[in-house]
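Below is one structure, written out as structure tokens; the observations come after it.
Apart from one protein chain that is not included, each protein chain of the complex appears where it belongs.
Let's turn to chain A:
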Amino acid sequence: MALTTAPDPTRRGTGSVRPPAPRGGTGRIRHGEGLAGYVFLSPWLIGLMGITALPMLLSLYLSFTNYDILTPWSEVEWVGLANYERMFTRDPSWWHSVRVTLSFALIAVPLKLAAALGVALLLNRAWRGVGLFRGLFYLPSLLGGSVALAIVWVNMFNRDGAFNSFLALFGIEGKPWVNDPDWALETLMVLAIWQFGAPMVIFLAGLKQVPTELYEAASVDGAGKFRKFVNVTLPMLSPVIFFNLVLETINGFQGFTAAFVLSNGTGGPVDSTLMYTLNLYITGFTDLEMGYASAMAWVFLIAIALITVVFFSTGRFWVHYSDGEDH
């Protein structure tokens, strides 16, 4: 994978993704150090080969076979592109899982980032108590990915759950949201947005880096609050926004736990929470169609790689780096 990742956005100017340049330029490798380098690197190298590269190649091979874990290797059949053809032309539930995953990411990620930025702006002042609030807002990001929280969430949006009790205060009659195909995925989106604390912390660090002189200069020019936000804060923050956007989108595509818990591993009700990874799990480990699941995994990998490339190639049109480096 020739992907690059965003450099640390909160440390302007030092965020190179190249390894640190050895002192003394490209001089010759000190005697013995070349060997030492590989000695220290060996656990990582073994992991790269055995845990990452070999499985990737195996998975690529399997994606052209009808492998299930039950038949012996000698009887595994090469089926060519049949798995891919089935996926694109004859598998409505695959297309459905793509739609579910896309709508989850397209709705939950922007709302989560908006919440993160909004709260970060509220907190971005020098006053006592910022640390306490920051910590409390961050807490859901630590807990929210767990099975325990997913269980709580499902019950909260169930018929007797807290959400309906809240609605009842206003005389609105709720419904068992998690059992309603039109609403189940939305409850998972709310769970994702609830975890806005992690991107918020990154936004806060970014906001601290915006030089106050810029705001003062804008004030001198007669800019109001809104103009300052649009013309100073947003451009200065764009590397951090970009960073959060890439990361949260990729994480969003991989949502599994909450969908599994809500649907008890089925993707229901009526496939409404059939996230891509859940579909992959069901295909590979419930239906044991591991060849087909491998094809699904490769399409997923390529899609994520493409989305990352799109992000990085459009990024240069709207991401503003104040140090003038060509990123």
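The definition used in the following text is that contacts are C-beta pairs under 8 Å (C-beta built on N, C-alpha and C of every residue); 3 or more make two chains touch, one makes a residue touch a chain; residues count from 1.
Here is the rule we go by: contacts and distances are computed from a predicted model.
A.B. asks: Among "Carbamoyl phosphate synthase small chain", "Carbohydrate ABC transporter permease", "[acyl-carrier-protein] S-malonyltransferase" or "Branched-chain amino acid transport system ATP-binding protein", go ahead and choose the protein name stored in UniProt for the chain not displayed.
C.D. replies: "Carbohydrate ABC transporter permease"
A.B. asks: Which is it among A:107, A:214 or A:301 that touches the chain not included here?
C.D. replies: Candidates A:107, A:214 or A:301; residue touching the omitted chain: A:301.
A.B. asks: With respect to the chain omitted from the figure, which of A:114, A:142, A:217 or A:230 is a touching residue?
C.D. replies: Residue touching the chain left out of view: A:142.
A.B. asks: For the chain not shown, which residue from A:218, A:274 or A:290 touches it across the whole complex?
C.D. replies: A:290
A.B. asks: Among A:109, A:198, A:218 or A:274, exactly one should touch the missing chain; which is it?
C.D. replies: Hidden-chain contact among the options goes to A:198.
A.B. asks: Which chain A residues would touch the chain omitted from the figure, given the whole complex?
C.D. replies: 1-6, 8-11, 17-20, 22-23, 29-30, 32-38, 40-48, 50-52, 54-56, 58-59, 62, 69, 119, 122-123, 125-143, 145-149, 151-153, 155-156, 160, 162, 165, 168, 194-195, 197-199, 201-202, 205, 208, 212, 243, 247, 250-251, 253-254, 256-257, 260-261, 264-265, 277, 280-281, 284-285, 290, 293-294, 297-298, 300-301, 304, 308
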